[in-house]
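The next block holds one structure in the form of structure tokens; read it before the comments.
A protein chain is absent from this complex, but the other protein chains hold their places.
A, B and C label the chains in the order they appear, each numbered from 1.
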Amino acid sequence: MPELIAKSALEGQTVTLGTVTLAEVDVGPITSIAVFPGGAKAVAKGLKVLGLAMPEPNGFAEKKGARIVWMGRDQAFLTGVAALALEGAAVTDQSDGWTVLAVTGTGAVDALARLVPLDLRLLVFPVGRAVRTQANHMNVVILRSGDYAFEIMVFRSMARTAWHEIDTAMQMLAARAGTKF
Amino acid sequence: MRIDGKGLVDRTKPVRFRFDGKDYAGYKGDTLASALLANDVRLVGRSFKYHRPRGVLTAGSEEPNALVEVIGASNQTPNVRATVQEVFEGLVTQSQNRLGSLKYDLLAVNDYLAPFLSAGFYYKTFMWPRAFWEGLYEPIIRRAAGLGSLSGRHDEGTYEKAFAFCDVLVIGSGPAGLMAALTAGRAGADVILCEESHALGGRLLSDPQTIGGMAAGDWVAQVVAELNALPNVRIMTRTTVTGAYDNGTYGALERVGLHKPARPNLPRECFWRIVAPHAVLASGALERPVAFENNDRPGIMMASAVRTYLNRYGVSPGKRVTLFANTDAARATARDLMAAGITVAAIIDPRPDASAVGDCPVHVGAEVVGSRGRLGLSGIQVRKGSEIIEIETDCLAMSGGWNPTIHLTCHMNGRPRWDEELAAFVPMEGAVPGLVAVGAANGSMSTHGALATGQAAALKMVEALGRKVSVPLPEAEDAPYRLKALWAVEGTGRAWLDFANDVTTKDVKLAAQEGYASVEHMKRYTTQGMAPDQGKNSNVAALAVLADATGRGIPETGTTTFRPPYVPVSIAALGAGGRAEGFAPQRFLTSDQASRDRHAPMIEAGLWYRPSYFPKPGETTWREACDREVNMVRQAVGVADVSTLGKIDIQGKDAGRFLDFVYTNTFSTLPVGRVRYGLMLREDGLVLDDGTSARLGEDHYLMTTTTAAAGLVMRHLDFVHQAFCADWQVRFISVTESWAQFAVAGPKARALVNSFLETPVDLPFMGVAPVRIGGVDGRLFRISFSGEEGYELAVPTRYGEALFRDLLARAETMGGGPYGMEALNVLRIEKGFITHAEIHGRVTAYDIGMEKMVSAKKDCIGKAAATRPGMWGPEREQLVGLKAQAPISAGAHLFVPGQEVHRETDQGYVTSVCWSPTVGAWLGLGFLKDGRARIGEKIRLVDHLRGLDVICEVTGPVFHDPEGEKLRA
Amino acid sequence: MRLTCPLCGERDRREFYYYGAEDFLRRPEAEAPLADWDNYLHLRDNPAGVTRDLWYHEAGCSQWLLVTRNTVTHEISGVELVAERKA
Partner (left out) sequence: MRYSGLKVITEGLFGNKGWTPAWRDPAPKAEYDVVIIGGGGHGLSTAYYLAKNHGITNVAVLEKGYLGGGNVGRNTTIVRANYFLPGNSEFYSHSLKLWEGLEADLNYNVMHSQRGLINLFHSDGQRDAFARRGNAMINQGDDAVLLDREGVREHLPYLDFEQTRFPIYGGLLHPRGGSARHDAVAWGYARGADRRGVDLIQNCEVTGIDIENGVVRGVQTTRGAIRAKKVAIVVAGRSSQVAAMAGMRLPIESHVLQAFVTEGLKPVINHVVSFGMGHFYISQSDKGGLVFGGDLDFYASYAARGNLPMVEHVMEAGMTLMPMIGRAKVLRSWGGIMDMSPDGSPVIDKTHVEGLFLDCGWNYGGFKAVPASGWCMAHLMATGESHEVARKFRLDRFATGHLLDEEGTGSQHNLH
């Protein structure tokens, strides 16, 4: 019988440069919930068990370690808790499809501004936001979990590129900070 | 020469730099131009065409003459404006576009040939004999042309790109820009203030006037201090806004590290995309030269530049200066020079009604008609009435008035408006939505006008943002701007318009004479305005000369279009991040490391990296490894990572119906637990993709796409779903990344699979079942891309590497092992399976012999268009197999043996070939006219490029196990 | 260039994929004459002015969008979801 050892894409790597920390994090199971036409009520009922509801566009909500993240029209990702059987929706396991990178620190916005074509000003992009967008040439999901804390979900196969690009942005920022004008 | 006590350079920080091999001293805060002028270096470059000696003309990024090469440790940068480049300790520069030394440039001979090098001369000659163009004339022209040099080495510098967002973008930090930024900033709006120079203040740094009762410099310092303290204001110095794009997007270039020695990871430049619903264009105005004979000598400069060098840098560009200007404002240059103790030899003012009063000789109603001094100005000739006056001078400060810097307002095709009073183009309001030009950029030439219009524009924007603010307007000069347009002084000699491209008034007149009379024709014929300054110094004057020559007015003549970028931007900055592997994301399989451990060369498959083959000790070519791997699969068992195939999870009561709509064949009838091959068309009837889809449950399918088309298919499915059946009970999502999937193929495949399944399964061919492996839920498919009994085993991606390593270890105990892309390709050719080499976008289901897979019982995407008469029939090239005993090649064309080889006899082409160790022959797949009717014929394969000419046998496309007995075993 | 996705909000053009004119939404009946299919697949009004065309929010919510747009000024006057389009 084979012994199958689980491995994440970046094996939990972490790096801090200047005011920014980049780390691979484990958010637990990720389950896609895609509501069928007419299925909203049933889904709402099913999610109530967790104290959650389908999120508003571009947002996420949390309850006791369970998080529901908007992913599109009639679609959300449930993370942090085991998949649950839901009437009225297509439920698909996505746990292995994504690598999640936490970008934290006072320079996090500046680092992401090197890659993300999105207005990340706190007023416009407050805590609780979750958007699908790009980081350079990769499609990503970005969650703002704190004033200086973001989580970036990227396709697992591209994790190394995502890491490299954020790390490069951090290095350039640090080099700028290290020179007087 | 440096003037004691003047200027804003930091005299406590001397800096050593080098120009043309000689060391000089400057100060922190100097540009290369100011530092060279401080050292009395006037000759800094050679002109483009005539190689005329040239000196600094301006004090800004519009400089046409003083372009130099900056020599770094590892590379050099050509065409750097000496007027922008700041000096720093160790800066090394050299002049460019010369043959020999700057002083003795051998190509200066061109200046003597000028009569034969008039506008467009090259269109009229060099035509005979024909071969001499590429062989002789063109190489000479190419060598002589161009300005600075690239080294030819890779640019290893660091570059950056970034995004920024704000409520109000202020472009320029002169009085108008500062006032706008202050107003918007105090109102609480998010402001980005971009300033091209390293210091804020714009023209106020060069102009010792009074604002709000204090020295302008103090006012600037006070405003800047406040802006710096506002958290909602972001000041970006050394940043030039280069372009205006749709919906409030602006491009901007920041010079991050160009003013200091290179450091690791410090970007040289950063290209910003700034998004702002409101923008204030406070870019000021550019002073314009006057065309007169020999007006291009080193020492002839813009009056405002002379003033800037004096007041901002503490440098006088001459010891005995003359002023030639048609505005009152320009007289300030003379006043400031005299106040600094510099001799002003004369003021020449062409306006007959100008004031004749001054502290130096003033020639009213006079014009400069000539100059002398080979490598630097030594004197000028002034015409006053019928009299010619000779004046000794080493610096002529000239001004023909001002052109508002309107470029950004034209970037979205806006045409500027001619203002007679200003004798200049001003912006058309609303030409760039959200962008408002203020101050001199909008023709308000006084300081008061700048402050007032800057504030007014900002107030409107603030109001639109729902904010309120009250900011007092400081008092400032409000002198009227009065000029008599003077573009070119009458004369017979060469008078330069475009210094950078060596275009003279004669050239423009010649263009008109030859019928190139539209402004675009004149520009293109003479190259006026096409040089590095893009006509910033010359376009309007050239237009006026053309208007004069054609007898039209300037407004009727029109203007050429300003296009981005406002200042040239390095390719490296715009392409930051693209270097090396940064051009596109890299996708790695979970088996990547295991494959590399086995020394498999990894090759690109789209964005993925896949193993090409797995060499064994003793194997010296890829073919040896490939043949072994093919035999291994045919005789024992092989393992390959096929996770790159697209996988789409499709659920819902209408899932089957949906698949029936997107596939040509039917899936709603597929039993649960079974897999079916599907063919997908584009709506135009040509093949989009193929793959297998499995029915995992009553309302649950898993579709597989090819690696190449995974994204394409997803987009297609989204379109079909949302456009035509959004109300159906179907939902789908990509699970490509969720599963690691491995093909296990060969006669021993079943034994291998069963060796680790908790419960051995007995799957029929094209069956699917859930399995458990080492406590993990997986899926087992019995499908084959090799023609052998084959399985594909899928587990959650996190277990992929472990499973792959385990599979290889087990396979190796059974005489098997991993196989790579090369073997995979051979196996599929032997079995006649197609890939995107065959379904290359021009083939129909008919062409590949699958027309029967297009169900007659239902509609599907592409079905109707595939019935067009040109899409089927014997004229079309059809998929066949080719078999030969000699090497053949993909890309070869097919001909009837014995017939001539040319386009009209062409019968088809080859798409895939391999040496088949199984069949013992060279095999190919290809497309042959009416091919299915020609099986058994001989065909001639010709590949001119690889020197192949081989007779092949035309066969069916399936070479190995055509009955499929092995698959079903 | 920026488009406002009805779900995701205002986004940079780089997040979107462009397909073509809204004609692609008017798929003929399966049995329609080939001329209808020619019209559907190939022929276009292609106006210099206001048009409606199809964009895909590829880097965002994966929705197809029907965009009302001026091809001369690039002004965008409306965006709706294809899946929920009115007509």
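The rule is simple: contacts are C-beta pairs under 8 Å (C-beta built on N, C-alpha and C of every residue); 3 or more make two chains touch, one makes a residue touch a chain.
This one's a predicted model, so the numbers in the text were calculated from it and none came from an experiment.
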### Message
Using the touch definition from the header, name the shown chains in contact with the chain that isn't displayed.
### Response
B, C
### Summary
Touch assignment to the omitted chain, from B:159, B:613, B:756 or B:959, lands on B:159
### Task
Determine which one of B:805, B:868, B:883 or B:932 touches the chain that has been left out.
B:868
### Task
Looking beyond the chains shown, say which of B:147, B:680, B:717 or B:802 touches the absent one.
B:147
### Summary
Missing-chain contacts on chain B, rising order, are 48, 75-79, 115-116, 118, 121-128, 130, 133-134, 138, 141-143, 145-157, 159, 161, 243, 245-246, 249, 251, 271, 273, 411-413, 506, 510, 513-518, 520-521, 524-525, 527, 530-532, 534, 563-565, 568-572, 574-584, 586, 603-604, 682-686, 836-837, 840-842, 865, 868-871, 889-893, 901-904, 906, 909-912, 942-946
### Query
Taking the full complex into account, what residues of chain C touch the chain not shown?
1, 12-14, 17-21, 34-35, 38-39, 41-48, 51, 53, 55, 69, 71-74
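Operating definition for what follows: only the chains that are shown with their structure count from here on.
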### Summary
Between B-C and A-C, more C-beta pairs in contact link B-C
### Task
Find the geometric centre of each of chain A and chain C from their Cα atoms only, then give the gap between the two centres in Å, rounded to an integer.
30
### Query
Which chain B residues sit where two or more other chains touch them?
273, 275
## Note on the structure
By the touch definition above, chain A meets two or more other chains at residues 117-118
### Query
Which residues of chain C touch chain B in their complex?
1-2, 12-13, 17, 19, 24-25, 27-28, 30, 32, 34, 37, 41, 54, 56, 58, 62-64, 73-76, 81-84
### Message
With touch defined as at the start, can you tell me which chain A residues reach chain B in the complex?
### Response
1-8, 32, 34-37, 74-75, 89-98, 113-114, 116-121, 124, 136-138, 155-158, 160-162, 165, 168-169, 171-172, 174-176, 178-179, 181
## Note on the structure
So, in the complex, the side of chain B touching chain C is made of residues 245-249, 273, 275, 412, 433, 683-684, 714-715, 718-719, 721-724, 726, 859, 863-865, 867-868
